[in-house]
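I'd like to ask some things about the structure below.
The complex is shown incomplete by one protein chain, all other protein chains being positioned as in the whole.
Presenting chain A:
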Amino acid sequence: MSERDEKPTTNLRKDSGPKIGGQKDGGQGNRGQENRGQEETPTTRLRRELPEEVPSEFADASEEPEQEEAPAEPEAPVLTGRQRLLMGLWPPRVTRAQLIVALLLFGLGFGLAVQVASNSDSDSALRGARQADLVRILDELDDRTQRLEEEKQGLEDQRTELENSSDQAEEARKQTVEKERQLGILAGTVAAQGPGITLTINDTKGAVEADMLLDAIQELRAAGAEAIQVNGVRVVAGTYLTDSGKGISVDGNKITQPYRFKVIGKPQDLEPALNIPGGVVQTLEKEQATVIVERADKIIVDALRAVKRPDYARSSSQ
């Protein structure tokens, strides 16, 4: 760089000790301009430096030509700033000034690169943040966590509620299915099995009439029969029996002897109910019919009824 220009400035600095001025202004430029103007009066330099600093900055552009000429006077060539820059750049000279500046610029470049690198790390968005910001961010995160926590709690409650209600719905559904099955047994829409008896009436003489069978059915029902079928016809609430010629018709289905009753119920109750003196068995035997009552552990009542929707009767509940 231009050692040529150092002479006047360093002289000034030595005699008046202008370190305050030098440190105060990182960019030397303003100070340099003043120096030039005050070269003739070095004793008053320090005092006059402060007030003149501001105006010289604004008058920068206008003063420029004079400044360029001023250093040129003691030495022959008139150098412009551009020429000085080129001179400083090429050819490279190893001088003390160059080395020191290079060292400082190395430090600057190093710091710059390090800062840029650490700033552009994606994971360190918080690294450059200062304490107050970090505290604020932490607070916000805490708030958010709390809000989400509450939301989670609410959702969990809701889930529990739904699970409970779906459990209840499931339970209700199960009970409904169970009830449907039980009612199906009564209504004859599903097959049933269980312990019970078989009642076989052999009526070779044709003396048995519908009312006798009806008596038998009534007796069985009174004894707790839960499902009854006669010769493949399920006996339900609406079952009726009529005499029809030589046989009997049950719900319009004509059946002939032997009449086989399959009855599900408690055998210990059903059998005595039929056998009581003056009961069904005795009455039938009086009509010359043969009656056989057998207990069984497993009776299958598999005659079915179609589900019939009542035309007039409606449920009055609900």
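We take it that a residue touches a chain if its C-beta (ideal position, glycine included) is under 8 Å from a C-beta of that chain, and two chains touch if they have at least 3 such contacts; residues count from 1.
FYI, contacts and distances are computed from a predicted model.
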- Query: Going by UniProt, what is the name of the one chain that was not included in the view, given "ABC transporter permease", "TldD/PmbA family protein", "Small basic protein" or "Cytochrome c oxidase subunit 2"?
  - Reply: "Small basic protein"
- Message: Out of A:Q115, A:N253 or A:Q268, which residue would touch the omitted chain in the full complex?
- Response: A:Q115
- Task: Considering the whole complex rather than only what is displayed, give the residues of chain A touching the chain that is not shown.
- Result: 1-2, 4-6, 9-10, 13, 19, 22-23, 25-29, 31-33, 35-36, 57, 60-61, 64, 67-68, 71, 79-82, 84-85, 88-94, 96-119, 127-128, 130-133
